[in-house]
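All protein chains but one are shown in place.
== chain A ==
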Amino acid sequence: MVRKRSLLSKIVEVIIVLATLVTHWIIFYFAILTSGKEKAEAAQLTLDLPEKWNFIENYTYVFQYQNGAILKAFKNSLILTVSSILILVLVASATAYVLQRRTGGIGAISNKLILAGLIVPAAIIPTYWMLDRLHIANTLPGLIVVEVATLFPFATMLYKGYVSTIPGEIDEAAIIDGCGPFALFARVIFPMVKPITATVVILRSIVVYNDFQNPQYYMSGSGSQTVQLFVFSLKSAWTTDYGHLFAAAIIVSLPIIILYLFLNKKILEGMTAGAVKG
């Protein structure tokens, strides 16, 4: 679509780009500046440069607060994110593969249940009751299975769509070469669905790491926290202490921002996997 652009459209473009300064950049700039101000100065909520540059003090304070509570929260968030995504990838790909290759019977019912799970909201308190029955309510393992179950329908549908593009002849060939049913999946099919695995790992990690609703329901009754719950608790503990609060908010957001700097192409591509039909 090469065409001559009018002066007007160039002016409009400049205005739109400048508008992002107000709609986005000012907010990030404000957050970073505030995280480097002393309490009284930060409470003024201005865009002025700090009179006293307090970055190091504020960030150290956050790390030392309650004997390094933030580090424990990081550890929990890391365990939560890595384990739920690992389990999700393994079980969703295997389920999708079997359901795609076999037709009818239990498979058909499972398909309907999984599709419905894309839409309906989770039954929260009965889920809590189930976790309680299994003795994993208010524990990290409990929260991990909830995250897996929540993300299961979407991941399974993505894998199923992709498995359907792998011809059955490949299965035949592998069987003739002596693959058993498990090896067929683990050594032939699973490596072939790598693009979906990459999408699920990158995008769902962000979702689990940033999740607030599930941890609030299934973890807040325990002593341990995720980073999101930690920031939420600081919000009420440090209502006027914006310097420290913003330092904590930025520390907690950094892992994902760094991930994005390295993987932005993959993230943007992954966003659209399965979202666009034909």
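Note that in this section a residue touches a chain if its C-beta (ideal position, glycine included) is under 8 Å from a C-beta of that chain, and two chains touch if they have at least 3 such contacts; residues count from 1.
By definition in this document, contacts and distances are computed from a predicted model.
J.: Which of "Aspartyl/glutamyl-tRNA(Asn/Gln) amidotransferase subunit B", "Carbohydrate ABC transporter membrane protein 1 (CUT1 family)", "ATP synthase subunit c" or "NADH-quinone oxidoreductase subunit H" is the UniProt protein name of the chain not shown?
T.: Matching the unshown chain against "Aspartyl/glutamyl-tRNA(Asn/Gln) amidotransferase subunit B", "Carbohydrate ABC transporter membrane protein 1 (CUT1 family)", "ATP synthase subunit c" or "NADH-quinone oxidoreductase subunit H" yields "Carbohydrate ABC transporter membrane protein 1 (CUT1 family)".
J.: Have a look at A:V62, A:L184, A:V200 or A:M219 and name the one touching the chain we're not showing.
T.: A:L184
J.: Where does chain A touch the missing chain, residue by residue?
T.: On the chain A side, contact with the omitted chain comes from 1-3, 13, 16-17, 20, 23-27, 30-31, 34, 44-47, 87, 90-92, 94-95, 97-99, 101-102, 106-107, 110, 113-114, 117, 119-132, 134, 145-146, 148-150, 152-153, 156, 171, 175, 181-182, 184-185, 206, 209-210, 212-213, 216-217, 227-228, 231-232, 235, 242, 245-246, 249, 252-253, 256-257, 260, 264, 268, 271-272, 275-278.
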